[in-house]
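Scroll down for the structure; my scribbles are underneath it.
Every protein chain except one is present and positioned as in the full complex.
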Amino acid sequence: MSKIKAAVMEKVNGEIKIEIKEFSEPVLEEGAVLLKTMYSEICGTDVHLSHGQLAEVPYPLIPGHINVGVIEKMNGNICDIEGNAFKVGDMVTFLDVHETCNQCWYCLVAKATTRCPKRKVYGITYSAKDGLLGGWSQKIYLKPGVKIIKLPSNLPPIDFIAGGCGAPTALHAVERATIKLDNTVVVQGSGPVGLYAAVFSMLSGAGQVIVVDPSSNRLEMAKQIGVDYTIDASTGEDRVAQVRQLTNGRGADVTIEASGNPKAVSEGMNMTRDNGTYVVVGQYTDAGDVSINPHWQINKKHLDIRGTWGIDYSHLYKTVRLMAKQQERFGWHRLVSKIYSLDEVEMALNDVERLQVIKAVIAPN
Amino acid sequence: MSKIKAAVMEKVNGEIKIEIKEFSEPVLEEGAVLLKTMYSEICGTDVHLSHGQLAEVPYPLIPGHINVGVIEKMNGNICDIEGNAFKVGDMVTFLDVHETCNQCWYCLVAKATTRCPKRKVYGITYSAKDGLLGGWSQKIYLKPGVKIIKLPSNLPPIDFIAGGCGAPTALHAVERATIKLDNTVVVQGSGPVGLYAAVFSMLSGAGQVIVVDPSSNRLEMAKQIGVDYTIDASTGEDRVAQVRQLTNGRGADVTIEASGNPKAVSEGMNMTRDNGTYVVVGQYTDAGDVSINPHWQINKKHLDIRGTWGIDYSHLYKTVRLMAKQQERFGWHRLVSKIYSLDEVEMALNDVERLQVIKAVIAPN
Amino acid sequence: MSKIKAAVMEKVNGEIKIEIKEFSEPVLEEGAVLLKTMYSEICGTDVHLSHGQLAEVPYPLIPGHINVGVIEKMNGNICDIEGNAFKVGDMVTFLDVHETCNQCWYCLVAKATTRCPKRKVYGITYSAKDGLLGGWSQKIYLKPGVKIIKLPSNLPPIDFIAGGCGAPTALHAVERATIKLDNTVVVQGSGPVGLYAAVFSMLSGAGQVIVVDPSSNRLEMAKQIGVDYTIDASTGEDRVAQVRQLTNGRGADVTIEASGNPKAVSEGMNMTRDNGTYVVVGQYTDAGDVSINPHWQINKKHLDIRGTWGIDYSHLYKTVRLMAKQQERFGWHRLVSKIYSLDEVEMALNDVERLQVIKAVIAPN
Partner (left out) sequence: MSKIKAAVMEKVNGEIKIEIKEFSEPVLEEGAVLLKTMYSEICGTDVHLSHGQLAEVPYPLIPGHINVGVIEKMNGNICDIEGNAFKVGDMVTFLDVHETCNQCWYCLVAKATTRCPKRKVYGITYSAKDGLLGGWSQKIYLKPGVKIIKLPSNLPPIDFIAGGCGAPTALHAVERATIKLDNTVVVQGSGPVGLYAAVFSMLSGAGQVIVVDPSSNRLEMAKQIGVDYTIDASTGEDRVAQVRQLTNGRGADVTIEASGNPKAVSEGMNMTRDNGTYVVVGQYTDAGDVSINPHWQINKKHLDIRGTWGIDYSHLYKTVRLMAKQQERFGWHRLVSKIYSLDEVEMALNDVERLQVIKAVIAPN
């Protein structure tokens, strides 16, 4: 049986190195599935992992949390949540989040499963020592209980992976935003989370969607997917003033922060109208503090601010269905800037970090 | 006809001075009411007014926004919202907020009347030149359309004024907090807003209410009204740790900021559990900025933050009814530390500023 | 000065008759506007008015509550809610609902202005004796305080009137439905309210929209505006079974009743999944009772049912904006089946009653 290649991040003398390693094909437990990886993705979190910027990561690690692949082997009869049995050859994705316990205070009383302390995430909190538990690998081992979703026939794998983790994360943020018909929505940042936040805002009936970003490539893509206005953050112009001008001086009903820049949080509050809603979803790593004025920006503004962490099954499920339904309108694959082989993951990480790509995809086979 | 005395704040060479002035009795327009003031109150906003710390205040000004008095004269048939006609001799209060327009974008589309630009407030945004439009006066002129509420017979005026503006403001904050049965609620600050936020949290079915304050007098009062725990903020001890200890390490379900200290905002976020709710109601003046970490304190925490500005009619209406119903249990008048005459308003302002009183009341007649 | 013609419904010996009458041009109060009517509409309520089926109607009456016209005269400076002054020649519509009082319990405490007892509605609760207060008239008198909206240049009057009262009513119903991304929505009935409920559900991000109606014309229109499925209610087939088949056996996440048939209410509950949401907006007149089983259809189903009455300013405001934005995609004027002159209003009423038209429009000039 041939070996399985995977890109592994290792910590050597405090430095993160990436190497292609070979693994044996795993024996499947009852309920487990082996996936032949079609595509994995590179996201901002992977860049942070490559710099050792996340706490408590169990290096060595196979990155890649949102993935799509073909079922190669299964041990037992495995069904989706509607009772449809999977079969070998199915093109599927799966929820990277695993083992939320359904028996802790957060799962049962707060009903906030993304804060369950038992929560594990493929490609982030599992170690390569535990198996093929990340997508930068020719094969992925789906542990029993991992929640698998078959791609609909009208959603080709390249279109699905164009969403990556950004799409379900954005969907969660847009759910938190409770956008109402005709609302003006500002999205700060037009990386994958920002672009999909703009898409889902449009689909939610926003009256106008405004995207703010310093990258002309990204703003161009925002225009192509149909947002109403873009604001170029690379000029010295007053971005808050521009938003106000588009909103009769009031600011946006809803602003969604998807930039990763702490300073954007203060600016985003100012872009939002009194009694509006501000969703913070871009601050996935600690990039520092920001100074705010609680009188003007929270109390007198009568503002709602909503942090958004992670995703649960419903977000991935709905993302797959919505992307399939809207495939013709949006042509998701256009967001994939480049497909990299396993040998090129360092280049891919570089390209993502330098914002030279919108969505970077790994094709490990 | 004898003259009416009122305490007036004037701006003289950039300094605010307070003087007792005499006014003639006003002629009542159709729909207007003249009130003989029983009690007015002194709140933190009055202290800020006395230091010129609020923007756009039309000095000279008669302060005193929440008041109780006896109807002395009326021009026309005037009813409450349920159609009951008022009569001379009725002991009433009224909503200080006036003239929200019901025809602007905030009133009609956002349905956020406390952000209506036409909004006027007795004792704050009306000038003494416009008439007897504040409570530190022997009589108060209620303009046509001012919303008047008769005190129920089981709510004596001294008990009502013990709530002052703090009570309806706190009620609004507690509504924003959407407290659920068995929730742990932390209240930061136990001035009037904080104490009433604690009271309304208890009445909303909180499982435990914890009050944090540096003043032992105020904490003592918090205990007397029945809160479950108090945390003395004057010691060097870690207040966040104390909250966590009372909540199995998680933090409060709901935290309500009622301190006025910008730094409390960052601490309050940390006192709140993941996916909890943080209400900011104490930052009624600009007391400076605060530095926060949007990754740890908003995004990963999956926190809801809700600013709360002002009150509308419903808050005063419900406050009166709830205070009447709960009068026996709480004995509101206990919160009145001292009653001052018109001549003593400067002393009263001093006492409030130095936190030497809980509720300071003015009796102008 | 020439006379103004209007169609007036009169009650003669208990029968409602319609006659064209002539009125003199009214003198404008301060703040009033005279509109030259471009289009009015005929809706189901007008049919009920013509049969005397509504209680407390002040016949004689000029029907026509949603209208569009040109400002011919104004007395004073009149602005929209954003402060833009209107001028003679502007093409405008206005909110038929008038005089919600902003001082009763429903307005101020419940914040349910559509239940304000002072509420008046053009074309329904005003008498012809009070003036030109309905749209089946060459001119309409807009009383001071009537809320006027200028049509955007990208929303021609014929496209706006294609929405009629059905569009803002449907928008209100869809707001009540709190549709979430990917939800399946069933709409019962595809008259104007139903079709616009389908449209606004699509715009709210529904995953699939299913329309049920017995009329093949109306279902054809539903398909043209892009709904996902239609169910022909004229066949003997089990409609609930058809909905379940489209929803993996569960029923719709949201069902919106827009049929006017009391029996639809029981069927609609069955079309909705457990813990789904059922909005009742079609029962605008008393068409009789329906028998339901509270165990199976409410309690065990854990169902949310939400009645929807009337509209407020926000619904008309958002309708105008959304229709303008989506004009290219939907081509609203296609829903106008026929334009009638004032002399033809009885024919128009007949056509509406027999479901032979989708939207019937009156052009009084």
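Letters A, B and C name the chains as they come in the text, with residue numbers starting at 1 for each one.
Just so it is clear, a residue touches a chain if its C-beta (ideal position, glycine included) is under 8 Å from a C-beta of that chain, and two chains touch if they have at least 3 such contacts.
Being a predicted model, the structure only gives us computed values, none of them experimental.
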Residue touching the undisplayed chain, where the options are C:Leu28, C:Val290 or C:Ile339: C:Val290
Given C:Arg239, C:Arg273, C:Lys325 or C:Lys359, the one touching the chain that is not displayed: C:Arg273
Residue, one of C:Glu72, C:Asp304 or C:Glu344, that touches the chain absent here: C:Asp304
Where the missing chain touches subunit C, by residue: 105-106, 110, 112, 114-115, 248, 250, 253, 257, 262, 265, 273-275, 280-296, 298-310
Footprint left on subunit B by the chain that the document does not show: 82, 171, 174-175, 180-182, 200, 203-205, 207, 248, 318, 321-322, 325
Sites on subunit A contacted by the missing partner chain, in the whole complex: 81-82, 102-105, 108-109, 111, 145, 147, 312-314, 317-318
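Keep in mind that, in the parts below, only the chains that are shown with their structure count from here on.
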Chain centre separation in whole Å, for subunit B relative to subunit A (CA means): 44
Sites on subunit C at which at least two other chains make contact: 82, 317-318
